[in-house]
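Take this structure first; my questions come after.
Removed from the display is one protein chain of the complex; every other protein chain stays in position.
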Amino acid sequence: MLNEIIFLLCASLTLAGAVAAMMLRNLVHCALCAAGAFAGLAALYLQLDAQFVGLAQLLIYVGAIAILIVFTIMLTRGDEVRPGASIASPLWWVGLPVGALVLACLVGAIMASPSLLRLPAGAVHAPVRKIGEALMNRYVMPLQAVGLLLTAALLGAVAIGLREPRDAESKTQ
Amino acid sequence: MTTPLANYLIVAALLFSVGLAGALARRNAVLVLIGLELMLNAANLNFIAFWRFGPHAERLAGLMFVIFSIAVAAAEVAVGLALVIAVYRHRRTAQLDRLDSLKG
Amino acid sequence: MSRLDQIFVLTGHWLAGWAPAALRPLASAVLAIACIMAVFATCFALTTLAERKLLGRMQNRFGPNRVGPCGLFQPVADGVKMLIKEDIVPFSADKTLHFLAPIVLTVPIWLAFAVLPFGRNMTAIDLDGGILFFFAIGSASELAVFMAGWSSQNKYSVVGAMRAIAQMISYEVPLVLSTVPVLMLAGSLSLNDIVAAQGTYAFGWLARWNVFTPWGLAGLFLFLIAATAESNRSPFDLPEGESEIIAGYLTEYSGFKYALFFLGEYVGLFAGAGLGVTLFLGGWHAPVKGLEWAPSWLWFGVKFAALIFLFIWARATLPRLRLDQLLNFAWRFMVPLSLVNLLVAAAWYWTGAWPFGGAAPIRWVLCAGLFIFPYHWLGRALRGPLPPPRKYSYAE
Partner (left out) sequence: MESLVKYVWIIPAAPLLAAGVGALLPAGRRRLGAGLAIGAMGVSFLLSCAAFFTTLHPGRAACNFRWFEFGDTAVPLGWVLDPLGAIMLLMVSLVSLVIFVYSVGYMAKDGNFTRFFCFMALFAAAMLGLVIANSLLLFFICWELVGLASYLLIGFWFQKPSAAAAAKKAFIVTRIGDLGLFLGMLWLYARTGTLLFYDGGHGCLEQLGAGGLAASTGISLLIFCGAVGKSGQIPLHVWLPDAMEGPTPVSALIHAATMVAAGVFLIARVYPLMSAESLEVVTWVGALTAVFAASIAVAQNDIKRILAYSTISQLGYMMMGLGVGGVAVGMFHLITHAFFKALLFLGAGSVIHSCQDEQDIRKMGGLRKLMPLTFATYAVGMMALCGVPLFFSGFWSKEAILDAAHHWRVSQAPFYLGLIGAFLTAFYMTRQVCGVFFGTPASAESGHAHESPPVMTVPLAILACLAVVAGFFGTPAWPWFQSYLEGGRAALDLSKIAAAHQLPILLLSTTLVFAAILLSGWIYLKAAARTSREMDPLEAAQPAVFACLNRKFFIDEIYDATVVRLTAVFASVSDWLDRAVWGGLVRAVSWLALALARLDRAVDEEVVNGGFDACTETVRGSGEWVSRLQNGQVQRYLRIIGLAFCALLVLLLWGSQ
């Protein structure tokens, strides 16, 4: 009973945050609502006994990605709401049916799935130590690859974000 | 509300659809990116749910997938947002429908 | 276990015993929350007073000494003043966010105390990934700062918020990295385990606190610097630098909301100090053998107070940094140095397996050297070339 109430709370927080993030006019509000959705997801993970992942989700999505998004919005002047300007893309009315269609397909697939009858397999314990051991043994190659990827992404982001010197010169003239 | 697993899966499906619809309907590149993130998170929620309700929870496969997925998403967002900023610097706009030139 | 040591634990059990059996976990949780909030709110009040008095002493003047004996009721007076002030919300402000920001800032910071062990058996939630929880919760404060600054729709506020976020993001990296050696050597993310790992004695008398190792000492200082920056305290208080941007993201706040921000700032500092005590100073353990008779929470409190004093002292001593200096310091000095510290810890762990006698001094010198040389080089690189001699064009 308690579990279900918590689930309902978290799920509605997540979905409400997501819907608001996609619908609000002000981009900053959107980003903050998205952060709320991410936090709700983290709560869902925690409720699913995935403590490490939940905390990591909180740390990365709320602590880093949301902040990055906010920064980008500020840098691209997305926070200035121009009255009368459309926030939707030109063919936005096509997007909604596509989303609805995908939802219908997904729900249909979920409902048709035989795995729905599964029940939670008792108490699942995933201590950090076990996750660490798995990362260092079985998943060590993906871990290295992810490290490399993150380094590359860091360098790439810096390289893209750097102002080109030629650009800067033409600005000063 | 049929079974617990279905609840999570349907929440994930809803999240995915909302993300997709938003990514399709909004003009701003940053918001499209947020929509993509929501879709990614929906997938992550699926992984966690299947891990929790799966028969081999002690193998941690679903958890691991999500951990790597989060790391990859962080990289993706960093690069994606850097691209948005770079494009904005060039074109003075982050509206996707105005960024349809296929030549630099 | 002496009664005195466990007095809070036993009292808590006794009090929760009054509740019906079904609600007993909830009752003990509420009790813990109430205790923590009460204790640290009091701490907050006392610290503001202590800080002002200490600052006064250090600046060769008296601190507040008008209200009550020795000015002891000054915080009460301040609190009353704050509460009865008019709550002004700017006309163009984003009302919702302006309202939410102090809440979003304060709540997670209080949550962070949930995993700190204040004494033997005195942890509200013994989380498996306690330190991860601590940092995950703490990351919400950046969003809160942004909300506060942006919702005020004031240029100074936005600039202050952006400064604060840049600073907090930058210093979060060395903050986390400086804790990694501890986790690595303790082999756990749980703060209880980390404290337990520091509970034995070397040479039969000296506690094995992490601070008594080269990497621990370096790590403590890295941690303290990063924690100071995280909590936007002097000398890293540019986001609120009143001579430049009025009060930064706090400019448009007044009354109770301002008090909440003020509270959040101090409580965040307490959380940082508590984590520092736990990670590096042995938590609630006594420093030398033979002092265990004193209750564990008292040891925690003493160390905690010492760290708070250190923060106040730094505030009184050091001048404010410039923004570029601040960021350079984070990325070009703190981050590399904390990575080096990781290596030093690895070396310490590795040399711990040396079988021969007399290895301990060699180990110490080796690890200290491993840290000191990069420290020297990075420091010199950070300083850069000296500026040219100043030219006075009109003075002569």
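Chains here go by letter, A, B and C, matching the order in which they are written, and residues are numbered from 1 within each.
Just so it is clear, a contact is a pair of C-beta atoms (placed from the backbone, for glycine too) under 8 Å apart; a residue touches a chain by one contact, two chains touch by 3 or more.
Worth saying up front: this structure is predicted, and the values here are computed from it rather than measured.
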Contact list for the unshown chain, restricted to visible chains: A, B
Among B:24, B:48, B:71 or B:94, residue touching the chain not depicted: B:24
Absent-chain contact - pick from A:94, A:140 or A:158: A:94
Chain not shown: contacting residue from B:10, B:32 or B:85: B:32
On chain A, residues whose C-beta touches the chain left out of the figure: 89, 91, 94-95, 98-99, 101-102, 105-106, 108-109, 112
Where the missing chain touches chain B, by residue: 20, 23-24, 32, 96-97, 99-102
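Quick note on the criterion: only the chains that are shown with their structure count from here on.
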Contact graph of the chains (line, ring, star, complete, other): line
Pair of chains with maximal C-beta contact number: A-B
Whole-Å gap separating chain A and chain C, where each centre is the average of the chain's CA atoms: 29
Interchain centroid distance [CA atoms averaged], chain A/chain B, Å: 5
Centre distance in Å when chain B and chain C are each reduced to the mean of their C-alpha atoms: 34
Where chain C touches two or more other chains at once, by residue number: none
Touching residues (chain side chain A, partner chain B) in the complex: 7, 11, 14-15, 18-19, 21-23, 27, 30-31, 34, 37-38, 41, 44-45, 48-50, 52-53, 56-57, 60-61, 64-65, 68-69, 71-73, 75-76, 78, 86-90, 92, 94-96, 98-100, 102-103, 106-107, 110-111, 113, 115-121, 124, 126, 130-131, 134-135, 139, 142, 146, 149-150, 152-154, 156-158, 160-161, 163, 167
Residues of chain C touching chain A in the complex: 94, 97, 127-129, 132-133, 135-140, 142-143, 146-147, 150, 158, 162, 165, 169, 172, 187-190
Parts of chain A lying in touch with chain C, wherever the complex brings them together: 26, 28-29, 32, 35, 39, 42, 51-52, 55-56, 58-59, 62-64, 66-67, 70-71, 74, 79, 127-129
